[in-house]
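Written out below as structure tokens is the structure these notes cover.
One protein chain is absent from this view; the other protein chains keep their places.
Moving on, here comes subunit A:
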Amino acid sequence: MSRLALTAEQHVDAPPEAVFALFGAGTGAGWVFDAVCDRVGVGAVVTLNAPMFGAASGPVEILGRISAVRSPSRIEIRHDQPWRGRLRVHIDPNGGGTRVRLIADLDDAGLHWLMRRRGFPVPDGPVAGTHPVGLLTSKSGSASVFASATENLAAMAVEEINADGGIDGRPMRLMVGDDATDPRLGTIEAWRLVHAGCRVIMASTTSATFSRAAHELRDSGVLMVQPVMNEGGLDGGLRVQLGERPEHQLRAAAAPMMQMAGGRRWFLAGNDYVWPRAVHTTARRVLADDGGTVVGENFAPLGTRDFAPLIESVLQSGADVVLSSFVGADLVHFERQCHAMGVRDRCRSLALALDEPTRERIGDDAAAGMWGVSGYFEQLPGPVNEAFLQRYRTTFGQFAPPVSSISESVYEAMHRYAAAVRRAGADHLGATARELRYSREDFPRGEAAVGQEPQRMFLAEATTGGFLVDLPR
């Protein structure tokens, strides 16, 4: 793919070593050099807070990974959100000082994203002769953390479906919308996908976006699928909710968590929208059944970055376990601050949305003492998952974000949809929806894993570099 290379250059009256040392140090050396990372080394995750659209709208988080380092002259970052690209930092001696250059690749997807965000119309191109499928995901905002690998895996599924003859004799075409973790923008993007010709939308977003878009598109005649973990309640007709339910996650995790914590007092803390609220309502019931008690509860809006007051109330509550229902970047910031404020010394933490991309951004040290619970982790054994992971790495490379239950569920949903259309016919969306709910196939997480019957759940402990999954013996 052709790319535009943007360059910026500056001469600095300081030696290259001094300039290099500023990278990742957080000393107010500009948003690129103020990259947030635990170490400047190959493989380390990095976040660049780009003040892209002025101070009023807050920074756009560019999420990536350091792919090359040569001290004191080169740093290379591969990023996946809000678009896939590469940013190179060149630091070279120049006279008595240093020449610093930034070289940023910008491809079509990046340009399209920027133009849309600036309010310019961008053509989607003709869909004639294809079977267009919409993917509503979060390329920006808090949820972009857990959505890091979602578009990759949706694209991989489409490749596989097309290699298998496509749908109805036509190649499947993926069309992507970004809700920016904002239900209002998500609804606008969902309509755009519909107007571009999509009759099905996979919504891998927060439930806040899915529920609003599902409601506002109620007369559109479009099939909307929520593959990712959700609270349910909207499933029926042309609305299909796959994914883990809080009840099943909590039933699998509550008793072992209390056993490991050596206590039964829980503090419930999460983002203020429909899914965390449903998680807490369910938790009160499930915990009571297992002999637990709730000693405190608190919510913070999506996009919160300072959790100190909330964490103070956790510490004062005397809780043994924290049920953390934050998501994405909010979960990252909450957990890092919990670690810094000493919560780990007193409590174990269970986070239903703790997945691989979120764990690595919390960091090895801060995530120690946390557990996640879901129907899929990368470490699951079995040849199907092994081949799946190998295809992902071959296609997207070693620096691509790790897969997770959230992104794997989208991969499954695309395949389920293709299979459902083949059985029900392309013109019968209602029948396709029914087929989608009840299809049984061999997926990375196991056979018939997503759907109406309760999924197998795995409790997993965050460890250095990944998860230790509690597999049934």
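The rule is short, and it goes like this: a residue touches a chain if its C-beta (ideal position, glycine included) is under 8 Å from a C-beta of that chain, and two chains touch if they have at least 3 such contacts; residues count from 1.
Methods note: contacts and distances are computed from a predicted model.
*Asks:* Can you work out the missing subunit's protein name as recorded in UniProt? Choose among "Winged helix-turn-helix transcriptional regulator", "L-serine deaminase", "Glycerol-3-phosphate dehydrogenase [NAD(P)+]" or "SOS cell division inhibitor SulA".
*Replies:* This omitted chain is identified in its UniProt record as "Winged helix-turn-helix transcriptional regulator".
*Asks:* Which of A:Ala68, A:Ala288, A:Ala340 or A:Ala387 touches the chain that is not shown?
*Replies:* That would be A:Ala340, which touches the missing chain.
*Asks:* Decide which residue listed in A:Val133, A:Met202, A:Val332 or A:Leu459 touches the omitted chain of the complex.
*Replies:* Considering all chains, including the one not shown, the answer is A:Val332.
*Asks:* For subunit A, enumerate the residues touching the unshown chain of the complex.
*Replies:* Counting over the whole complex, subunit A touches the hidden chain at residues 2-15, 18-19, 21-22, 24-33, 36, 38-39, 47, 50-52, 98, 100, 102, 104, 106, 108, 111, 114-115, 118, 120-123, 332-333, 336, 340, 361, 363, 366.
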